[in-house]
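Note that this complex is displayed minus one protein chain, with the remaining chains in position.
The chains carry the letters A and B, assigned in the order they are written, with residues numbered from 1 in each.
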Amino acid sequence: MKSIIAFELYKIFRRPRTYIAFGAIAALIVVIQFGLKIDGESYASFLMKDINDTLTVDGKVLNGYLICYILLQLLLVHVPLLVALIAADMISGEANLGTLRLLFSTPFTRTEWVLGKFIAASIYTIVLLIWLAFLALFVSMWVFGTDDLFLMKSNYVVLIQEKDVLWRYVGAFVFASFSLLTVTALGFLMSSMANNSIGPIVGTMSAIVFFTILSTLNIPLFSMIKPYLFTTHMNNWKEFFDIKVNDGNEAIAGSILNIAKIKNSLFVLSAHIILFVSLAVYITKKKDILS
Amino acid sequence: MKKIIVFAFFFCCSNLVIAQVDPLIEKVSKKLALVNDYVAEGVMKTDVSFIKASLGKVKVYFKKPNLLKVKKEGGISLLPKGGVSLTINTLLNTKKYSTIPGGSQVVNGKTLTVIKLIPNDDNLDWVISTLWIDPVEALVYKTATTTKENGSYEIIMQYGAYAQYGLASKIIFSFNTKDYKLPNGITLEFGDEDPAAKKNLLKNKKGTVEITYKNYIINKGIPNTIF
Partner (left out) sequence: MSVIQVNNVSKHFGSLKAVDGLSFEVQEGQVFGFLGQNGSGKSTTIRMLLSLIHPTSGSIEIFGHSIQDNRNKVLEEIGAIIERPDLYPYLSAKEHLTLFAKLRSKKITPSSIEDTLKKVGLLDRAKDKVQTFSLGMKQRLGIGIALLHNPSLIILDEPTNGLDPQGISDIRNLIQHLAKEEGKTILVSSHILSEIEQMASHILILHKGKKIADGPIQSLLDPNKMIVHLTTTNDDQAMQLILAGSFSNYLLKRAEGIYLSIPHFEIPLLNQFLVNAGVGLINVESRNSLEDYFLQVTSNTQ
């Protein structure tokens, strides 16, 4: 299995397509960081319009931590599409290229190949996420400095002390890795069902868009299925940035408001990963390699 | 003619009252005059229905006549807009007001004298301020101030070791808050609303900022650059 993973990783990182995602993320982040560096204050004052009516906010609101949060909000919707570019190509791309028969006639079972390929794709996804974290968090911290995280949610504001922020990002990135691995697994499943790359890539992207729409629409009919859709849970990394308050409305440092929600989302996402990969293994084992 | 005489009488009387400054205020002012400047360390708690914030360490700087700055140590601070500068020192040190006696009231078991301040200077931000003063200690326990632009504030003070300078050990600012709402399209928070957030919105619209002072460093000099 190790040989398969090494084999697949070598191929992934020698392929020019792999770096599209890294380049796209870097470009997006740098553009947003540049925009916020130049005109971030007006963006912040727009967000803080309601607050400024009542309160004076003193301190560096537009610091690296808030920039990272803004970037993650924007990018974690789009990164799954970039992940699909690679994951959905892992099996079908080889079938299209004709190399799948070369791989499947080596002394490894198809299950080993599928799992090895999935692990390699997962490593790629996590490296992409680390790249995202480096640019969005550490570069933002370097460019914008750090301070408390002043987070403006839809209905309330959370002020998290500076020393209480970094571990939340670690948690958020770990959670995001589960979200992206679910996309990887979905792309993989699609990939196992086709003999060309375009179908599974477009199929995965369409599935993400379709289920995201279902997850975000507040229509009672869809409410029944929402808890079971992976897209409903993918954005719950944000829960790491909500905090408990005591009876005196005083935020409790180091707390998470709804840890059960995070656990539930991780469970649902993990279940999806297992289901998608198992189906991919089953389909690949059963299919005749005719390409 | 009769009406004119009555009006002239009331006008003269009222001017007579406003022109006077209550001796108790003088007494309080004298006490406060002992303090040219101070730096105080304290702990600040912000309690606003739509804000989740933890306790923060603050430093409060004051310099005569009315310079005041609250600085949170290494963090973001949320203070009632304009209200925090309306402490008893900054109110009384302007000397540009008249007083109207308002009788006495029992607050928390203490009989306090009520005095209203009306500014004589149009440039001042406040319109009227009511002070609840302990006549024996010459300490102000409560103020209620209406400002021109930033609504009304209520400040409750408690005293401890620095009572001889008229400096409180704890100050609670109460103020009215407005609604807070950001569109989901901006926050990218889609899906079902958190019931906890809804519950928060049902709370009253009063906010408080509470500063508990640990110690004061008085009359050691503060550069103006701090403010």
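Definition applied: contacts are C-beta pairs under 8 Å (C-beta built on N, C-alpha and C of every residue); 3 or more make two chains touch, one makes a residue touch a chain.
Remember, it's a predicted structure, so these values are computed and weren't measured experimentally.
Participant: In the full assembly, spell out which visible chains the left-out chain is touching.
Facilitator: Missing chain, whole complex, touching shown chains: A.
Participant: Thinking of the whole complex, not just what is shown, which of A:Phe108, A:Phe222 or A:Tyr282 touches the missing chain?
Facilitator: A:Phe108
Participant: Need a quick check: the contact residues on subunit A for the chain that isn't drawn.
Facilitator: Residues touching the hidden chain, for subunit A, are 3-4, 6-7, 10-11, 14-16, 97-99, 101-102, 104-109, 286, 288-290.
The rule we apply is simple: only the chains that are shown with their structure count from here on.
Participant: Under the stated contact criterion, what part of subunit B meets subunit A in this complex?
Facilitator: Counting only subunit B, the residues touching subunit A are 45-56, 70-72, 74-82, 84, 175-184, 186-194, 196-198, 200-201, 207.
Participant: Going by the contact rule set out above, which residues of subunit A touch subunit B in the complex?
Facilitator: 47, 50-61, 73-74, 77, 147-148, 150, 152-162, 164, 215-216, 218, 223, 226, 232, 235, 238, 242-243, 245, 248-253, 257-258
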